[in-house]
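A single protein chain has been omitted from the complex, and every remaining protein chain is retained in its original position.
Entry: chain A
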Amino acid sequence: MNKLLEMHNISKSFPGVKALSDVSLDLNHGEVLALVGENGAGKSTLMKILTGIYSKDDGEILYEGKPLQLTSPKEAQEMGISIIHQELNLMKDLTIAENIFIGREPRGMFNFFIKDRKLNDMTNELFEKLALKLDSKTKVQNLTVAKQQMVEIAKALSFDSKILIMDEPTTALTDSEIDVLFAIIEQLKEKGVGIIYISHRMDELKRISDRVLIMRDGQYVDTLETKTTEISTVINKMVGREIFIESKPEKFDDNEQIVLELKNVETMKQLKNISFQLKKGEILGFAGLMGAGRTEVANAIFGVDRLKKGEIHLNGKKVTIKSPAKAVQKGIGYLSEDRKHLGLLTDLDVKTNIIMSNIEKIQNFGFINENTSKEIAEKYVKQLKIKTPNVNQKIKFLSGGNQQKIVIAKWLLKDCDILIFDEPTRGIDVGAKGEIYKLLDELAESGKSIIMISSELPEILRMSHRIVVMSEGKITGILKSEEASQEKIMELATAYQA
């Protein structure tokens, strides 16, 4: 029997960049092929060629033994090649059913009217097959991110796909939802569907994939049988260098001064009875599932959401923080999980981004002092080891890790003593993660207090002196570093308290 898919010696260049050179890939029926590589390794480009979004410069694609020439994503879908993109591609104002069958809705009169009832029936039928319990008439904007992901998967599967590409499908999913996803993947494998699975999460590869294909800098590195391969081998091949070994943070002195304390805080947004202390030089991890209320705690501290009840104390004094601007004045910095939209001006250069929140201090009569700002920017570029040709580089050309460092620089310049990191390493590749961790450690050692919200348990365990675990808007436990384990955290994170 022919292989389901063979891609031979694929090359692709963009103006000024060679995105892929000589990459080959093959996929069998009923197989999960994991595709790994650091950001910028060329995984997405390769998949975009496979799904007809980009055209290849060179190479050959064989689909069930026959040459494949695609011109559009629609054509790819009709041929049975579907992709679930990393950023969700849904139309939030439409219902689940409308989203799944967009462009393929059952039509009535004049081929112009839509048969809505039939559309919903088709959707429900599909959900039954996949054992999903969703209401086809719900608008997508009312769904949690995880369920939107499920809708995406259902959409891809509605095409009777033979090849399904998943680009980091689990980033926004909780553990139990990941279980559901993996169960669906197993089902699909039995039906002979070939799956290309892109992920940064190494533990998942072990669980779900049959083979791992590793890419680096637009080139093919190796394909390995998952069963007989160590994760460290995969990571080494990915980054092309040894990566530091996971460790726990150094022991923390409990007698340090309390810089921030929340007492019985409640907000309109689901928070109930939140109390905890943050000490000088401490890294306080916030663990929990999606929607547990971790970001809402940050919003309460940072003055985004008003308190309904409770008190916030800064350095022992009760404070009211009415707005983010007030929070910043009081020395609190917030690094959002959505860097691109909330943290950075990606069309501007490194220098401007670093000085942005501090621009009043380096201006004379409204004119920005270019020399001072350049000096400041260069200082931080050096201190935080930001990789950029110069401080005039537009930051959209920098990697995720370096962008994150610029956000950090911005807040350091602002002289914040309390820094709240929301998913500090989301979308950052494995190598750069280590650097961000080191940076956080250094910040804490220098006396900054850090709240770190993270969905990655290894990250929480590696970084936090203490770990606050939340579930359903409440704190279900606070663990010390030495007593914490993945199991304990998960237990608390799934605990429901009345």
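One rule holds in what follows: a contact is a pair of C-beta atoms (placed from the backbone, for glycine too) under 8 Å apart; a residue touches a chain by one contact, two chains touch by 3 or more; residues count from 1.
By definition in this document, contacts and distances are computed from a predicted model.
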- Refer to UniProt and select, among "Ribose ABC transporter permease", "TrkH family potassium uptake protein", "M1 family metallopeptidase" or "Metallophosphoesterase", the name of the complex member that is left out. "Ribose ABC transporter permease"
- Option from A:Pro15, A:Gly103, A:Gly316 or A:Gly366 whose C-beta touches the chain left out: A:Gly103
- Note on the structure: Only one of A:Ile81, A:Leu132 or A:Ile467 touches the unshown chain, namely A:Leu132
- Query: Which one, A:Val36, A:Leu68 or A:Leu90, makes contact with the chain that was left out?
  - Reply: A:Leu90
- Residue ranges of chain A at the interface with the undisplayed chain: 53, 72-74, 77-78, 85, 89-94, 98, 102-103, 105, 107, 111-114, 116, 131-135, 138-139, 142-144, 146-147, 150, 176-177, 179-180, 183
